[in-house]
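As you look at this complex, bear in mind that one protein chain is not there, while each of the others sits in place.
Presenting chain A:
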Amino acid sequence: MKMDGRFGEYGGAYVPEILVPALEQLEEAYLAALDDPGFLADLDILLKTYAGRPTPITRCRNIGSRDVRLYLKREDLLHGGAHKTNQVLAQALLASRMGKKRLIAETGAGQHGVATAMAGALMQMEVCIYMGAADVERQKLNVFRMELMGARVVPVENGGRTLKDAVGEALRDWSASFEDSHYLLGTAAGPHPFPSMVRDFQSVIGREARAQLHSFEGRLPDQVIACVGGGSNAIGIFHAFRNDENVALIGCEAAGKGLDSHAHGATLARGRRGILHGAETFLLQDEDGQVRESWSISAGLDYPAVGPEHVHLMESGRASYVGVTDEEALSAFQTLARKEGIICAFESAHALAHALKMVEEAQAAGEERVILVNLSGRGDKDMAQAQQLLGESE
């Protein structure tokens, strides 16, 4: 490898020896692509004319006040319905440059699977999506979307039959197929070079938002808030602000049914250092190192590990991470719908819930504050679940 693939002490490439040549080939292609004006121009055209970049930032009209201003980076308006599209298009272009004929991906609720199926159809590549069997049952519509775009969806029956098991199965496929297949990992986690590569391909979010906000406000935000599952939308918006010392970076993890229950996905708050799916990072695990099942109302945050760069950002003090419960997220989801006419994804509702607390805090203190939230996705996929949950609570 050319890079050491570490963020402080975290990251690395913990994969079977047989996959090392595949990661080396990918690292080489990724580094070459970043320096290749042809690749960057191709990607730029796709992002503008296919995905719909740049996405706007929206200042909330009815949340906040003259002094406390809340801005939303509207990744929910992207083709595909979430930020996932940014890096999926980039990796699919890269795979095609590497001469790969087939894309493999894991998916939880199906958003990354749908984005990969989309890119596969666009690039006319074969697509195979691994999805936990439990998720296949829960997310029938997304399975249909993927199949409609020509992808094959393979239900994974191992373990808890969810995202963690789908990642394992995708890695197994890749161990046997790397010569003609690219593993299109869905987040800024996994072995090097994925965490760096996915961050670089998602950092367009922060670059745009920083310039857009500056042109509205004439200054930078006080706080940038994003939800963290694997952590790709958060790292995507944080990256452009990393050297802006006065901008607080805040990641919101799924506190599920509470941080003191076992039913959460708060890896940074409640996990410990460990090694899973190719990276040294934080994990939800028992004392022996067996990985626990996570829980969240939002499938995108329901993962027992986290991208290694977030652990480094937490330990170095550059970013802080908070837990947001299912209940708080659901409440923020409703607030945004009623007050702003925007239905966001359950994942993004976690970031929004913390932002609402910050708005209240600033108003109570009589401070002026500018807050930027990455609204990473839209809520279409969550409608059935929302209807069920809100029906129950009434």
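Here is the rule we go by: contacts are C-beta pairs under 8 Å (C-beta built on N, C-alpha and C of every residue); 3 or more make two chains touch, one makes a residue touch a chain; residues count from 1.
As a convention for this text, contacts and distances are computed from a predicted model.
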item	value
Per UniProt record, name of the chain withheld from view ["ABC transporter permease", "Tryptophan synthase alpha chain", "Spermidine/putrescine import ATP-binding protein PotA" or "Protein-export membrane protein SecF"]	"Tryptophan synthase alpha chain"
Candidate in contact with the missing chain, chosen from A:35, A:245, A:288 or A:392	A:288
Chain not shown: contacting residue from A:175, A:212 or A:335	A:175
Hidden-chain contact residue, picked from the options A:61, A:273 or A:338	A:273
For chain A, residues in touch with the removed chain	1, 12-21, 24, 158-159, 164, 168, 171-172, 175-179, 272-278, 280, 283, 285, 287-291
